[in-house]
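Can you keep this structure in mind? I'll have questions shortly.
Every protein chain of the complex appears in place save one, which is left out.
Each chain gets a letter, A, B and C, in the order it is written, and its residues are counted from 1.
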Amino acid sequence: MKTRSPESLADLEQTKLLLCELLGNFYRLGWCTGTGGGISVKVPGGYLMAPSGVAKEYVRPQELFELDEEFKVTNSSRLDGLRLSECAPLFASIYRKCGAGSVIHTHSVAIVLATRHETKSETLCFERLEMIKGIRGASYLDRHQVPIIPNTPRECDLEASLTRALDRLAANAHAVFVRDHGAYIWGRDVMEAKRHAEVYEWLCQFKNAAAGLRS
Amino acid sequence: MKTRSPESLADLEQTKLLLCELLGNFYRLGWCTGTGGGISVKVPGGYLMAPSGVAKEYVRPQELFELDEEFKVTNSSRLDGLRLSECAPLFASIYRKCGAGSVIHTHSVAIVLATRHETKSETLCFERLEMIKGIRGASYLDRHQVPIIPNTPRECDLEASLTRALDRLAANAHAVFVRDHGAYIWGRDVMEAKRHAEVYEWLCQFKNAAAGLRS
Amino acid sequence: MKTRSPESLADLEQTKLLLCELLGNFYRLGWCTGTGGGISVKVPGGYLMAPSGVAKEYVRPQELFELDEEFKVTNSSRLDGLRLSECAPLFASIYRKCGAGSVIHTHSVAIVLATRHETKSETLCFERLEMIKGIRGASYLDRHQVPIIPNTPRECDLEASLTRALDRLAANAHAVFVRDHGAYIWGRDVMEAKRHAEVYEWLCQFKNAAAGLRS
Partner (left out) sequence: MKTRSPESLADLEQTKLLLCELLGNFYRLGWCTGTGGGISVKVPGGYLMAPSGVAKEYVRPQELFELDEEFKVTNSSRLDGLRLSECAPLFASIYRKCGAGSVIHTHSVAIVLATRHETKSETLCFERLEMIKGIRGASYLDRHQVPIIPNTPRECDLEASLTRALDRLAANAHAVFVRDHGAYIWGRDVMEAKRHAEVYEWLCQFKNAAAGLRS
């Protein structure tokens, strides 16, 4: 991040406060318990990103990483003992390839469970649900398809398959699911990324519950 | 809405605060995540209605639409960037045909799941549950029947089938369910609409869970 | 209730605040949505009881009914528009027959679902669960048996079968379940009644979930 005017600094502080508030909300929703999950957002001159391996509901604004446009940390001297997530390069790929303004990483039980419905499929499909319209550009008549990639022992090793998934991304999809792991979900800005995360959470909760109905 | 006395303006502000508080509660209950769902209430000279497509738990009193008795927005100049929901005409039909004082639109997973139990039925039936008495005029001995209408790609296209459902509404029913989508639920005033929404939520949660019991 | 000293009035106000706080907690737990459920407590000279048919999470201390030792309301003049619950005589029976100091009425989905496991049994049995020890006097080795009585269209008509159930109450049981309806749960004081309500809730949640396990 570059030097900023007082005004953009105020905006930056507001954005940091919002990210911390959302992390608290995500914790209560069960998306980032066990220090999992994360959030990042594009800001003028770079990005903000939550630290890794800490209780997300306790993260304070001054503990967020600031990164420049090449995803290099610029405030590490002030973040003693905090660690950038291994999934930073994955976030970078999504920003680069999808024109995202914000990316959320969720470990929700509902989403991981949904990746287990058909263990050989490379896609999870949602259809015939009004909630699909909560994804930008998607309509109720769509078969909304989200790619599933296999998990790897280290998060940084997901990059190749994530990149391929982004290349074959179906129209309107704003997420990549990682089997046995969670999901990367994005939007134009942080509130859209949040909306998309809530929609995919709803869709997976529904899919899991509907699978249990006698039919 | 027409010009108001200072007193009714105070009442109006109280009502707006209550609506915003309830939207926060509905968000936490999972009824309006992903910016879905909504609430409206009849006030002297017109109606109040939550904006569409925004995070409902963040809506502030001054962001609620004010509409006159013909459901025309009267405060749009002050609501820059906000959009009235496509379901406004549906709300208008319910006010007109049911003598409602408040209407809630919920996207609850439990309610949508309940519309999937019998995919060809045009009615969802609840019986033998004390909670049914939470619906005004309903008794424990009732077979309480709620109409289900099919979803349409655009919310405004629900109007014809919603109107027909309201015409064939069973005694005491205070809701129309939309398959794959959610429900419109109403009451004499906002607290009764809330009570009815909680009762239908409970009944659907129960029906879904009971369907999973071995019998 | 009789005339009180300033000190016991202060105690009474504290008790009222606690009841309102607990009602908020019970609402969030799903025990008294749709205005259902309730709570009452024995105080010097009589009882306190939550009003019926109102949103329980909004009840304020001054809206609680005060009753004398014969369960006659003594503060009705100050409770305009509020209604005593039809289940007041049931609460009175429990106080009289069980030496209770506080009674809770819950409409929890988990408890109602548990009354449906064996629809002909007059008893629900819990065993082999540490949580049973949360009931006063109960041990891990107990088969802890709670009576189930059938529901009636009007709550006041439950009195005869409730009384019979209290007469045949198994050792250590502190609840009567009402099929399709909910439960009456009690304790020596309000915190013990709350503890017992949480234990029965846990036991029913577990029983329902375990019934879904493949075995």
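Just so it is clear, a contact is a pair of C-beta atoms (placed from the backbone, for glycine too) under 8 Å apart; a residue touches a chain by one contact, two chains touch by 3 or more.
Everything quoted here is computed from the prediction, not taken from an experiment.
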item: Where the missing chain makes contact, among the chains that are shown; value: A, C
item: Among C:99, C:153 or C:212, the residue in touch with the chain that has been omitted; value: C:212
item: Contact partner of the left-out chain, one of A:33, A:123 or A:172; value: A:33
item: Option from A:98, A:112 or A:132 whose C-beta touches the chain left out; value: A:112
item: Hidden-chain contact residue, picked from the options A:9, A:141, A:160 or A:211; value: A:211
item: Residue numbers in subunit A that touch the chain omitted from display; value: 30, 33-36, 55, 107, 109, 112-113, 116-117, 151-153, 178, 180-182, 208, 211-212
item: Touching residues on subunit C - with respect to the absent chain; value: 128-131, 134, 139-141, 191, 194-196, 198-199, 201-202, 205-206, 209-210, 212-214
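Please note the rule applied: only the chains that are shown with their structure count from here on.
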item: Arrangement of touching chains [line / ring / star / complete / other]; value: line
item: Fitting subunit B to subunit C on CA atoms, where both chains share a sequence, rotation angle to nearest 5 degrees; value: 90
item: Chain centre separation in whole Å, for subunit C relative to subunit A (CA means); value: 44
item: Residue numbers of subunit A (touch at least two other chains); value: none
